[in-house]
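Yeah, one chain of the complex is gone here, protein chain that is, but the others are all in their spots.
And then subunit A:
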Amino acid sequence: MPKKVVSGNYAAAYAAKHARVEVVAAYPITPQTSIIEKIAEFIANGEVENLQYVPVESEHSAMAACIGASATGARAFTATSAQGLALMHEMLHWAAGARLPIVMVDVNRAMAPPWSVWDDQTDSLAQRDTGWMQFYAENNQEVYDGVLMAFKIAEHEKVNLPVMIVESAFILSHTYDVVDMPEQEEIDEFLPPRKPLYTLTDFENPFSVGALGTPADYYEFRYKIAGAMEEAKKVIKEVGREFGERFGRDYSQMIELYRTDDAEIVFMGMGSLMGTVKEAVDMLRSEGYKVGAAKVRWFRPFPKEELYELAKNVEGIAVLDRNFSFGQEGILFNEAKGVLYNTDARPIMKNYIVGLGGRDLTVNDVKAIAKNMKEIIEKDELDREVEWYHLKR
């Protein structure tokens, strides 16, 4: 299979091309812009057929155009970041509510003010309740693989929900790394053209999108989305397994476990910072620490069952959140604690707020966190539940 050295953003653009997307509607914003620039270049060079690029005046319109395109049966794609994603918010509900399998790449960027272009997960996590699935990529390969899998999962007849593939600002988006891209024919076999259940252009079978849902019906519409999200867990695992069989990279686990078998302490987190965590795990292991890493790939639907299986066998979980919910705590920490409340798996859990606005999480930081967790476990007492680890002192 051909390998290329590409940035995370180019990996996303190539994946959209290889997925044979038919409509791209997008508005530029740093650090996302090079995704849609690359797609525009594919079109300008005549490298893609049957791809309509719709320039729009805002992210709100970008998503609206994707909704229209997807409702006609087209495979639609867009990309954005931070304020752009926030501006799209209304339309995100709309896309999921209309059950449209749109795929979007969000390049995680800190919300302003103060203005920042750097990595922070709060922009995507603030879209938690829109009905979009969310996949967090550790590296450029996962950005590429994620986009290809996302269409297959989103378009599955039991799912029909949009997917957000999330990558880190600069740490992935502008970093060049080796990405293995299968041949187009192999991808076409994995991801055949979309077969929509309904399309607005099927004039023999007219239907409406976005009609009124009175109290007599609205409730059941929500229940169906909830069911589709549950169903999506099975589809994610099936598609992830098939991807592994075809291309050698298995994604059948919604939480990727690294050296957790006999681990006492597990670092849990999402996205690019988990690459550095794995590096630190290897170093800590060689120093005698029984540590492992649990990378949450899918935040929606949330992998409750996998988290429970992990939590049963460990003494402590350090949740690393590059995000924060004001007035509460790190968002992944909050979710993970909630999952375990009604179970018999109750490890000590501590939340480390790290790397907001692009501050670097280093191997030494992870080592220091391991030492802190070890002390907590030995004393069997939390020093504090939430620690702003990177705060200047």
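Heads up, the rule we're going with is that contacts are C-beta pairs under 8 Å (C-beta built on N, C-alpha and C of every residue); 3 or more make two chains touch, one makes a residue touch a chain; residues count from 1.
To be clear about the criterion, contacts and distances are computed from a predicted model.
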Should one name the undisplayed chain from "Pyruvate/ketoisovalerate oxidoreductases common subunit gamma", "Mechanosensitive ion channel protein MscS", "Diadenylate cyclase" or "NADH-quinone oxidoreductase subunit L" using UniProt, the answer is "Pyruvate/ketoisovalerate oxidoreductases common subunit gamma"
Only one of A:Ser70, A:Ser272 or A:Asn323 touches the unshown chain, namely A:Ser272
Among listed residues A:His60, A:His93 or A:His174, the absent chain is touched only by A:His174
Only one of A:Asn139, A:Thr260 or A:Asn323 touches the unshown chain, namely A:Asn139
Write down which of A:Phe77, A:Trp94 or A:Trp118 is the residue touching the left-out chain.
A:Trp118
Chain not shown, touching residues in subunit A:
3, 5, 117-118, 139, 168-172, 174-178, 272-273, 275-276, 278-279, 358, 360-363
